[in-house]
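Only a single protein chain was left out; the remaining protein chains are all shown in position.
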Amino acid sequence: MSEEKGRNAGDPQGLPPEDESLVTPTRRRLLMGGAVAASAIVSIRPALASTAASVLNCRIPVPDPPHASQHIAADGSLVPAGTQGAVPGAGRPFTGEEVKAALRGRHLPGTSYEQNQAYLNYIRRLQSGTSGFTCYASLQMPR
Amino acid sequence: MKHQVMLRIGPASFRVGSAWPQPIVDLARLYAAYPQPEDGIADFTVRLEPTRPWRRFIRPSVFIGGDHMLADAAPMALAHGLLAAEMGMNMQMALGWRRHLLLHASCVEKDGRALVMTGESGSGKSTLAAQLGERGWRLMGDEFALLDPTTGQIFAFPRLVSLKNQAIAVMQGEAPAERFGPLMRDTPKGDIRHLVPNRSAVTRMDEGTIPALLLFPRFGFAPEVREVGQGEAFMRLTQASTNYVTLGERGFTALTRFVTDIPARAIDFSSGDEAIAMIDRLWETLA
Amino acid sequence: MAQDQYRAEPASDYILRSLDDVTLVYHRRSGQTHIVVSPVPEILAALTGDISSTAEIVARLSHDYDLGDPHDALAAVQTHLDEMVALGLAHVA
Partner (left out) sequence: MSGALLVAVLRNPASASRLTPGDWNGLIAASRAERLIGTLAVRLAGVSVPASVEPILADARDEAAREARQALWEADRAAAALAGTGIPVILLKGTAYAAAGLRAGEGRFIGDLDILVPRDRLDDVEAAILAAGWEWVKPDPYDDEYYRRWMHELPPMIHKERDRMIDIHHTILPLTARQTPDAAAMMADAVPLDGGLYVLSPEDRVCHAAAHLFADGDLAGGLRNLWDIHCLLTECRSMPALTARAAQHGLTKAVARATRLADALYREDRSGLTAFDHLFVARLLARDGWGRETRKLLRFAFFVRSHWLRMPPIMLARHLWTKWRKGHRPA
């Protein structure tokens, strides 16, 4: 932490003094990041999700059961059955391991090219509260 | 429930109930040398139940339940019931344990000081700990290391070692046959076989130890040792702990002390013997 | 926002711990841990005490540090302050 010596008592405008010679010559350069400063704060988030894959076997239904009748568009969104270019849901949930492998380039088992792309996009868009989210989040955890 | 067993692993005790006899028979055999919960009262309850009533008999399917549960848990085949029971106990620890900072790490002890190894599954931390546990170190745990926020000591959680795939053959070369559980093929985690920790691991399970070295092993790469800064070690350990955030200030104090007091290294290795030689050298110079 | 006055979260509400490469902030009210790097710890220190405007904070910092271009510094401190306000480490007075 910086020390609090040399507070700017004689600086009523609160602006940096113009005459550099008045200031201690040993000042350390503080990297400010400029006008478009990048974030200098990272907040720790709970790692709970990472346990889903590590201590427990988990799975991801595509789509989640309340929307079982809907189809999946190429971009992974849920659309009414029969929509052009959309594929029906997967017959069984995928395991965490299958999804992990698929995210690294393998195919989800038993899927066509279109299904594989649509399902993976659906999985990437999973939100907290949807079945399979904890499982997917656990696959994303860097260690 | 119809079948049940109670047992204690280090500071945590469990009551496991099952709709089927086999998982309980296996647990009772493999944990025979472990103590019973104090007063007969367990910290956690684990339940192995049929996913639906008829699935107790027809294509039996095990749902892992208990005091603490996770969404998205997949049911398992009854043939993998022992693994389900182990997962159920791990889940209670991961979600419910509050008396220590729980690190997802393996841990071994020598001369009163502990080596902690953390990494994702497949990093080799579990197999390394199991091997060291047969070569003069005391195995403290292959999955969780318990960091005491008050004393800074590590406490053991020497559950059955969960050996996966090639690690099974590796350990069959090191430990006698009677210490192995049944071979479970094609589980969701591959082939699994449990190994009962040796006598000293079980009889000394209540002894805490001061940590001396933190390693981040990585299997499958050319051998290399890299220094890990305190910030990186802190960040990675928060993500390797299931209760860091829930412990609040106690967790913060424990973990900052841990990373400032203990040297940390990342080690890459391509074989167990190579890793053990690296560990011996690091232990000589750092611990 | 530039005219806003800021005050720090009371020092009793957080713990600062310097590691070899970063600084950690444990914030008691939120239970959150923040990993921070310069200039956040310095801004936090400059904020301790009186209610201050962004310009006053920049002035204080420039006594101890070389901030480079003053207008860029003002904008950068403002960005960091906004982030600190969102996390509850600083408050708009």
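To keep things simple, chains are lettered A, B and C as they appear, and every chain counts its residues starting from 1.
Here, contacts are C-beta pairs under 8 Å (C-beta built on N, C-alpha and C of every residue); 3 or more make two chains touch, one makes a residue touch a chain.
Note that this is a predicted model, so its numbers are computed, not measured.
From the set C:A11, C:I51 or C:A86, the residue in touch with the chain omitted from the display is C:A86, counting the whole complex. Among B:T51, B:S121, B:S200 or B:T260, only B:T51 touches the chain left out of the display. In the full complex, chain C touches the hidden chain at residues 28-32, 86-88. Interface with the hidden chain, as seen from chain B, comprises residues 1, 13, 15, 17, 37-43, 45, 47, 49-52, 63, 65-68, 98-99, 246, 248. Touching residues on chain A toward the chain that is not drawn are 43, 45-46, 65-68, 78, 125, 127-130.
Methods note: only the chains that are shown with their structure count from here on.
More C-beta pairs touch across one of A-C and B-C than the other; that pair is A-C. If you average the CA atoms of chain B and of chain C, the two centres end up 41 Å from each other.
Within chain C, contacts with two or more other chains are made by residues 33, 35. Shared interface positions of chain A, defined as residues touching 2 or more other chains, are 42, 44. Note for the complex: chain A touches chain C at residues 1-8, 11, 13-17, 23-24, 27-37, 39-44. Contact residues of chain B toward chain A in the complex are 64, 70-74, 76, 87, 90-91, 93-95, 104, 119-121, 143, 187-189, 235-236, 238-242, 244-246. The touching residues of chain B, when paired with chain C in their complex, are 229-232, 234-235, 238, 244-245, 248-249, 252, 256, 259-260.
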